[in-house]
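I am attaching a structure below and will ask some questions about it afterwards.
Complex shown without one protein chain; remaining protein chains in place.
Here the chain labels run A and B in written order, and each chain numbers its own residues starting at 1.
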Amino acid sequence: MARDTGIGARVKRVEDQRFITGKGRYTADLNRPGQAHAAFVRSPHAHAKVGSIDKASAMEVPGVLAVFTGEDLAADEVGALPCGWAITSKDGSPMVAPGHPCLAQGKVRYVGDPVAVVIGETLSAARGGAEALEVEYEELPAVVDLDAAQSSDAPLVHDEAARNTAFEWELGDKAATEEAFAKARHVTRIDLVNNRLVPNAMEPRAAVGEYDSGTDGFTLYTTSQNPHVARLVMSAFLNIAPEHKLRVIAPDVGGGFGSKIYVYPEETVCVWASSKVDRPVKWTCDRAEAFLSDAHGRDHLTHAELALDEQGKILGLRIKTKANVGGYLNLFASSVPTYLYATLLSGQYDIPAIYAEVDAVYTNTTPVDAYRGAGRPEATFVVERLIEVAARETGMDPAEFRRRNFVTSFPHQTPVIMMYDAGDYAASLDKALELIDYSGFAQRKSQAAREGKLRGIGFSTYIEACGIAPSQAVGSLGAGVGLWESAEVRVNPVGTVEVLTGSHSHGQGHETTFAQLVADRLGIPMTNVAIVHGDTDKVQFGMGTYGSRSGAVGMSAISVALDRVVAKAKKVAAHLLEASEGDIEFKDGQFTVSGTDRSIDWTSVALNAYTAHGFPSADLEPGLKEGAFYDPTNFTFPAGCHICELEIDADTGHTRIVNWVAVDDFGEIINPMIVEGQVHGGIAQGVGQALLEHTVYDESGQLVSGSFMDYTMPRADDLPSFSLDFTVTRCPSNPLGIKGCGEAGAIAAPAAVINAITDAVGHEDVAMPATAEAVWQAIRKSPAREAAE
Amino acid sequence: MAMKMTGEYTLPADRETVWQALNDPAILEASIPGCEEFEKVSDTEFNALARVKVGPVKARFRGNVTLSDIDAPNSYRISGEGQGGVAGFAKGGALVTLSDAEGGGTVLSYDVDAQVGGKIAQVGQRLINGAAKKTADQFFDNFRRQLDPDHAAPDAAAG
Partner (left out) sequence: MYDFNYHRPSSLDEAVTLLGQGEDVKVLAGGHTLLPTMKQRLAAPSDVVDLSRIAALKGIEATEGAVRIGAATSHADVAASGEVRNRIPALAALAARIGDPHVRNRGTLGGSIANNDPNADYPAACLALGATIVTTKREIAADDFFVDMFETALDEDEIVTRVDFPVPRRAGYAKFPNPASRYALVGVFVAEGGDGIRAAVTGAGPCVFRVPEMEAALGHDFSPAALEGIKVDAGGLNADIHASADYRAHLVGVMARRAVEAALEGR
């Protein structure tokens, strides 16, 4: 049985049956008795003082039950949303991070900033009330442009943040890096834009808050990637209710990509308001609201330099990045452009000296936080663009240039904190070169040129730090939480198993992969395993799902708990078989006395654990249930090589990707089909960023790409069929040897695409997103243009 | 999002007549496309309600119209801003300049800037330039028609 469903098997996702037959239970599907509806009044201005709010104007609308504003929250001492990772500036000062009020306290700082909530008998009444609510705004000049936001004459988003700067942070050895550049034979310099992205999970956010006056307790149903963290923040920082009086349930959740990690104003207000109106309060975000109110991703401007010696060996790397954090520093926003970014600037390369400076900058735009990859796509884009440009400038083959600079012995300590534990970067590069038929590229390029097409090839040999994260390490870097994971394995008397995990599943397929692990280890059918997650009343605690951590950290916790269950079951089996515990072997669901034919099966042991007849009470407790809190000892380091080959229609600038090869090293793989699906989705999002997804604010701070009429999501016909393969170096730091796979595609892809486009057009001046017009403009100043004509 | 437009008309009236018309509430009311209410607050301030229709989108904007930078009878700035409820807000203005036309009449030239915000800016970017230009054209066409009923189209208009 284990061969069909165990570790390494391509098991179809068990959760898909309910998702594709409409049986998923999402937050918006839930309706509670007596439920009222919330509609939020949002600022239409990017920056304004909020004057008087005439509640009566909304209360006159039939069906409106209540109107609440920031004053009401303040009266109840509901706190502001905090940033949970403290960053220290290079001058030693703490970051400047005023909290984000759930409803505006006198000022709004981006279009969509919540100002008031209207509670109605029906959604229509609530929305009618929200439209009728008269709010006085005194418009203030807005700062939108990241490059200009730190100038002395820019308007201030927060009075306390001079030059709109939240922090000025550095990492690495400045002096050593300067020295490396001083002795360089060649220096490559580039300026890069890492474009802002709107996450656009398929399911918009939603919340139902419910107060029970009988128990004085709250229940919040919400679209969260980490319900326990939501409860912790609401309890510890927002003063909604103590943790034992607040239950948070994240039922089926339709995608997150990071955007559902955070605690947002809306769910906080719903749960709070449910006690004010003494009725459940439901809110479902519509797509237009989601564009404005979900935390956005990326948005960096970077100047980067690479120093080389005469043999093309890298001597040093330095960067200066401005990271746009939007109107407020969101929950984990400070960690994304710092410890999740600059720590990966060594890439797959042996770089002796690195120095990074990052300024986090406020603007009057939607807050920016982690989005699939979170900092690591930004780092990979910088490193892989630099490497490609350096190879071209020095006349070296980009594959060979990479090979010459790869880290080849492990463990490897980089100059930017990380210690790479295992990898074989040349192996994935070689396999990818073979799959793409690299030696045939020149011929394909000239064939394309004869058809009026510009063909280009681009590499991205990325690395990421996943398995987030060792609690001690992140604690020393400023994190407000530990990043372990919990698991509990409960064996029922009939031998079926419930696994309670703190890793939330919102598209990753945990109900399949986690069950595969359990089935494999206990020798029982997968159908006898239930994976329980997303409910703070069931799972004791958990840190949630992000940072490709569920396999490496969440499953490791399950693995440890399974070890403990098996150890206990052996004790029970030893008692039943009248043998010594040390003589019991457990394999394929059978407990056997070593060297004999005496055995007992899993089901009998489970049943006897609960009947407990004749247990010697002092040595053997009844029951079969064990738990674990697993704290990783290191990050994991998935790495690989993606190669993009594309053709550009020289007449229109339209780019078509014709081939995509990805050879990834994710360590051990539980379910290759699910892993491939994760890679497919990641590449699609990375291609989306590189070619299509264009977040545009006008100069007054209006988001003008705020619907799917204008914001281009990648679709199947924008993508080729991918050629995927894997190399495997086991992760040494966790029991399963897993590295994680959820973000790799999104991390690797943008650099591969832009490296291919710049190869095709013959110069480096192509920014993301490389829309058709942008590429057409680039071709017009291209030396390759004449070649094609 | 912000738009800028310019245009020019030649009107068969002397400059003083055109200037009077530019300051006549009744003529302004008749010139504002979709104007449903126009109420004088002072000689240079008016409250207005206008119905705007762009394709399937219909919204009523309530706001005010102000005349400023008055240099009679040469130029002024006419500006307005309105709240369109769920649609968002719009504001804008035109610097209107009069000069004597060769061979009689008056040349009216305008330099419009406009800005919208809220939902119409969020979902309607591809149409806003066109809609703003059309609205400005309609205003000056309506104005012209009252001084010169025989002509309707602008002599020259450029985006």
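Here is the rule we go by: a residue touches a chain if its C-beta (ideal position, glycine included) is under 8 Å from a C-beta of that chain, and two chains touch if they have at least 3 such contacts.
Quick caveat, the model's predicted, so the values are computed rather than measured.
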*Would you mind listing the shown chains in contact with the chain that isn't displayed?*
A, B
*Of A:Asp651, A:Glu699 or A:Asp765, which residue touches the hidden chain?*
A:Asp651
*Of B:Leu11, B:Ala59, B:Ala94 or B:Val116, which one is in contact with the hidden chain?*
B:Ala59
*Mind listing the subunit A residues that contact the chain we can't see here?*
124, 127, 131, 286, 288, 651-652, 654, 692, 694, 696, 704-705, 708-713, 718, 771-773, 776-777
*Touch residues of subunit B, complete complex, unshown partner*: 54-59, 86-87, 119-120, 123, 125-127, 129-131, 133-134, 158-159
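Here, only the chains that are shown with their structure count from here on.
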*asked:* Distance between subunit A and subunit B based on Cα centroids, please, to the nearest Å.
replied: 49
*Which positions of subunit A touch subunit B when the two form their complex?*
44-45, 111, 131, 288, 291-292, 696, 698-700, 702-707, 709-710
*Of all residues in subunit B, which touch subunit A in the complex?*
1-2, 85-86, 88-89, 115-119, 121-123, 125-126
